[in-house]
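All protein chains but one are shown in place.
Up next, chain A:
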Amino acid sequence: MIIAIIIGMALVTMIPRIIPAFIVDKLQFRDWVNRWLAAIPYAALGALIFPGILSVIPEQPLIGLLGGAAAVLLAYLGLNVILVVIGAILTVFLLTM
């Protein structure tokens, strides 16, 4: 039963991922569509960060926000992504002590 669930989940996850690989060669996008697709990564990052970050500690949304603020600060200072991640983990760790 669980195997059937896994196969079903795999299919519905894989198919949307893979369809663009087949159709992109058949399509010539207008300039604005290319600009739209080029903006997708930034929009996706935004949508993935917020409001999800509020649920890092479900009962205390502020802690997620503060961890995010620490990440913004460290990234703004030009630190490597790895250090940004470690800094944010430390911030949340200290805030939940």
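Heads up, the rule we're going with is that a residue touches a chain if its C-beta (ideal position, glycine included) is under 8 Å from a C-beta of that chain, and two chains touch if they have at least 3 such contacts; residues count from 1.
As a working rule, contacts and distances are computed from a predicted model.
Undergrad: Since a chain is absent, check the UniProt entry for it and pick the matching name: "NADH-quinone oxidoreductase subunit D", "succinate dehydrogenase", "Branched-chain amino acid ABC transporter" or "STAS domain-containing protein".
TA: Options "NADH-quinone oxidoreductase subunit D", "succinate dehydrogenase", "Branched-chain amino acid ABC transporter" or "STAS domain-containing protein" considered; the missing chain's recorded name is "Branched-chain amino acid ABC transporter".
Undergrad: What is the set of chain A residues that contact the non-displayed chain in the whole complex?
TA: 1-14, 16-22, 24-25, 29, 32, 34-53, 56-57, 64, 67-68, 70-72, 74-76, 78-82, 84-85, 87-93, 96-97
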